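Below is a slice of the complex: some chains, not all, each in place.
Order of writing sets the labels: A, B and C. Residues in every chain begin at 1.
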């Protein structure tokens, strides 16, 4: 399945429930934020080592995949509502990043 | 380009800069959070109507696509590090949501 | 009770549970993020009018106060761990904002 097909399935899911009026850009940004918050909650108290190992635990993996799915689905839904091609946008951003961050140039810990 | 190919390009980009040690699960969740925060900033003061219209303004659209690309890229990078198949996870989540939210059953405004 | 006293109570609470090792700066920023995510979830599907009216509903008010308390408590805890005087920092920020945003000068919807 492609990302576009996933988006079409998510749109059909929302349409079948008449959720269109709720799926405004601001609401979807807030919903995306809520899911990213839940993803933070899965990792917040883990040591770096525990966080690396989390995907090897079936329960932890299931929870992580569930929250990452929610993040993806709201991002995809927002892109659909705003008519944004996510893959093209991501690709264009890597193009810009190639220029902004030439390989071999270090960055300091606090630098963004 | 598929999501998988975008992920491979993003991984190559990080590898060429030796950013692997920075790209721990916790760090990537925080970076994802930072980008979602920037996406919020683009919409926070807009009225619902202005938010709907934002993609028709070329400047606003460029900024929105840029932030959504950043969100996607960190999500894709996190999935790569955690060995999560995002499309499969999203698809499985819609399967579960079909059961959780049967069509035709309303939900109240505060219900989640 | 003052904010400083609330902070001291929160510190004593954490100390009594030996949570100090978990309360690193990065972990607390993530925990703060999780609570802000939950606050978003309370408001995400509300219309602007419903959001204004939410505090008049006792159930909704209780949930909102609960999440805002969580945000405050992690912010206060982070300030304690980083030795930041929150009130002084907030006051200094309003001083700077007085200069950055002179009264009577409008700002556009997308301006930050």
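A few points about this structure:
One rule holds in what follows: a residue touches a chain if its C-beta (ideal position, glycine included) is under 8 Å from a C-beta of that chain, and two chains touch if they have at least 3 such contacts.
In this text, all values refer to a predicted model and were calculated from it rather than measured experimentally.
For this homomeric complex the structure file specifies 4 copies in total, of which 3 are displayed in place.
Throughout what follows, only the chains that are shown with their structure count from here on.
For the pair chain B and chain C, the distance between C-alpha centroids works out to 24 Å.
Rounded to a whole number, the gap between the C-alpha centres of chain A and chain B is 3 angstrom.
Multi-chain contact residues of chain C (touching two or more other chains): 30, 33, 41, 45. Across the complex, chain B meets chain A through its residues 1-3, 6, 9-10, 13, 16-17, 24-26, 29-30, 32-33, 36, 39-40, 43, 46, 48, 51-52, 54-55, 61, 64-66, 68-73, 75-76, 78-79, 82-84, 86-94, 97-98, 101, 103-104.
On the chain C side of its complex with chain B, the touching residues are 26, 29-30, 33, 41-42, 45-48, 50, 54, 57, 59-60, 63, 109-112. The touching residues of chain C, counted against chain A in their complex, run 22, 27, 30-31, 33-38, 40-41, 43-45.
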